[in-house]
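Shown here: the complex without one of its protein chains, the others still in place.
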Amino acid sequence: MNAGETKTAFLAIADAVVAAEPRLTDADRAIGDGDHGIGMKRGFQAVTEKLAAKDPERPADVLKDCGMAILSKTGGAAGAVFGTFFRAGGAALGEAETIDAAGFKRLLTAGRDAVMKRGGAAEGDKTMLDALAEAIRAAEPEESLPAALDRAAAGAARGAEATRAMVARFGKAKTLGERALGHPDPGALTMALVLEAWRDSQASA
Amino acid sequence: MNAGETKTAFLAIADAVVAAEPRLTDADRAIGDGDHGIGMKRGFQAVTEKLAAKDPERPADVLKDCGMAILSKTGGAAGAVFGTFFRAGGAALGEAETIDAAGFKRLLTAGRDAVMKRGGAAEGDKTMLDALAEAIRAAEPEESLPAALDRAAAGAARGAEATRAMVARFGKAKTLGERALGHPDPGALTMALVLEAWRDSQASA
Amino acid sequence: MFKMKKIINDPAGVVEETLAGLVLAYDGDVTQLPGVNALVRKDIPDGKVALLIGGGSGHEPIFPGFLGRNFADGAACGGVFAAPPPDVILEATKAVHRGRGVLYLYGNYAGDNMNFDIAAEMAAEEGIEVRTVRVWDDVASAPPDQVEERRGIAGDVYMIKIAGAAAATLDSLDAVEAVAVKARANLRSLGVAVRAGSIPETGKPTFELGDDEIEIGMGAHGEAGVRRQKLTPADPLTDQMMEVILGDIELASGDEVALLFNNLGATTFMEMLIVNRRVRQILAERDIAVHKTDMGAFVTSQEMAGFSISLLKLDEELKRYFDMPASCFAMTR
Partner (left out) sequence: MFKMKKIINDPAGVVEETLAGLVLAYDGDVTQLPGVNALVRKDIPDGKVALLIGGGSGHEPIFPGFLGRNFADGAACGGVFAAPPPDVILEATKAVHRGRGVLYLYGNYAGDNMNFDIAAEMAAEEGIEVRTVRVWDDVASAPPDQVEERRGIAGDVYMIKIAGAAAATLDSLDAVEAVAVKARANLRSLGVAVRAGSIPETGKPTFELGDDEIEIGMGAHGEAGVRRQKLTPADPLTDQMMEVILGDIELASGDEVALLFNNLGATTFMEMLIVNRRVRQILAERDIAVHKTDMGAFVTSQEMAGFSISLLKLDEELKRYFDMPASCFAMTR
């Protein structure tokens, strides 16, 4: 996947997240402060603006711009978390002209490490990291990018679903304790949505 | 009706008003600030206390004590209005050993004049004066007290009912204008209730 | 009907317990008269013209929250939404009197008028000179040619601020009364109701308003206002309200005013600040300067949602009293 295709994919991702605002907000109302979808919408609308404005040289530019836009326009935990994720993921792609399965897995991993470093959370804490970790495990570096995207998206969805069974240790759901059980983590839903939208943009491409 | 009988009658009146609190409050919620019954309850509970405490020498003592208790414990427009009414009514009875029909009509009239002087309202302004005025017109000085009470109570009820067709010019319903139409005036309902309870206390006596 | 949730004890005792908590919140400056629902300052200087305010309870922090240096000297408090009885007012009058007479300052309502008048007559019998200034700032409650029929709402706050400073400065009841009367002539308010509040004893809303309705000019007790309409965005609503206010007072280019945004209970600062933004645009267009902006919950109606805009036209004299440092439970300058 080259720079132009990456841009197309991320424009589709942005549309998908913006469209999912109500669902993400409701998820946050259940165990947080009810603003997750609103913040993500603000951030990904900025992503669309930023990406539409110019033609990227490399895939890394797309991810970095995406990360910067989210970081500077979203705010809240999600702004820092997803902004950090995409910026680090972009950095991990370096000068590469295209994203292949190996590069894809590398960016997910670098993104995860950066988020863990930033927020101090780990897998099992009922955050987007749970969706991300499953995605990383599922993505095979040897296969084709579409196949890796397919497995990663499915893994992220599983990971997000699995957060229902977790008690939050970070974010505003923290003090919910037992009562968070049964509800999925909003950020994990967004993480899964991002990878699903990326996969779908390929399928339709 | 001698001093003791007057005391008995007024204890019955107090019970009746206290019991009617919700109805009077709802009437005030419709066109005022929703506290009329609460204030009247506070006032007439004080009346019961004050009357129960001692044996009156003359009927005038009962009305004056009733007026003082209401004036000092109720507050709001009704406290001033009904306190003034009973105090002036008592004064009008003077040294009389008993209340007869003529004395009864005299006390109603003196009470009305004092209330008009105090508050500046007149008949037709959608206040307790509308019930009172009808009662005065209905009460015949020549007949027996029970008969006069009977006519006065019926007149007060008619007068209160008639306030539905009036636009308030005093009290908190003032600015309601047209919208007060159809709703009876809370104080007028209380005035009617007082005379009805007085009449009934005789009937049952 | 469902009962509004309130964190109280016995609903019949809310006034007494509120005043007890308020005296403690004053941290020593104010005391309650034994067995009477009236609070008075502890340190009223001898020979001072006394300022007594009061009215129904349930509108906290007004009235008992406005006692202090350069504010009021005493407050007579009635039941929830009910004017205080004459006895309470008389006790408070005697307690604040320091030989130079007492100014009664309160909102213009039938109940308050009658009870304060009766108390004034009683005070006169005891040789205490009393003057009365009724606050009637609510432009929604009567036409300009019947100002004395208008209700007193949030304007109470500015009236107490100015009369309080005057009563602490001037040495005759006449002079203090004159300043208060002047301030009243320069004061206008208009409110809007968004949701009803409820009385503790009944737990019922004092009025009904549709889920998509607001009412302009509704009184602090939930008495009906002048116009009920569909929920209106902040800017057009502000335009509507300011048109009424500015149509009721003469303001020339270059004039200075003070602005008071009073929260009736449950309105957010966010909403009032958004309205202020528009108010300032409107005043700027007319080249009217704002000397000071006050915003908060001063004259409330329990948990009622809604707010009022008050505009006080200032001249050098009023400004002197308006700016004088002053402190009470509800406001510090």
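The chains carry the letters A, B and C, assigned in the order they are written, with residues numbered from 1 in each.
Heads up, the rule we're going with is that a residue touches a chain if its C-beta (ideal position, glycine included) is under 8 Å from a C-beta of that chain, and two chains touch if they have at least 3 such contacts.
None of these values were measured; they are calculated from a predicted model.
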- Quick one: which shown chains sit in contact with the chain that's not drawn? A, C
- Note on the structure: Out of C:K94, C:R227 or C:R280, only one touches the absent chain, namely C:R280
- Item | Sole residue of A:A3, A:A27, A:V62 or A:A77 that reaches the chain not shown, by the stated touch rule | A:A77
- Using the touch rule from the top, list residues of chain C that touch the missing partner. 2, 5-9, 14, 17-22, 24-27, 57-58, 60-61, 65, 192, 194-195, 200, 211-212, 214, 231-235, 237, 263, 265-277, 280, 290-293, 295-297, 300, 302-303, 305, 307, 329, 332-333
- Message: Across the whole complex, list the residues on chain A that are touched by the chain not included here.
- Response: 25, 29, 31-35, 38-39, 42, 71-81, 84, 118-119, 170-176, 179
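FYI, only the chains that are shown with their structure count from here on.
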- Task: Round to the nearest whole Å and give the separation of the Cα centres of chain A and chain B.
- Result: 74
- Quick one: chain A and chain C, Cα centre-to-centre, how many Å? 54
- Between chain B and chain C, what is the gap in Å from one C-alpha centre to the other? 32
- Item | Residue numbers of chain C (touch at least two other chains) | none
- Message: Give the residues of chain B touching no fewer than two other chains, as numbers and ranges.
- Response: none
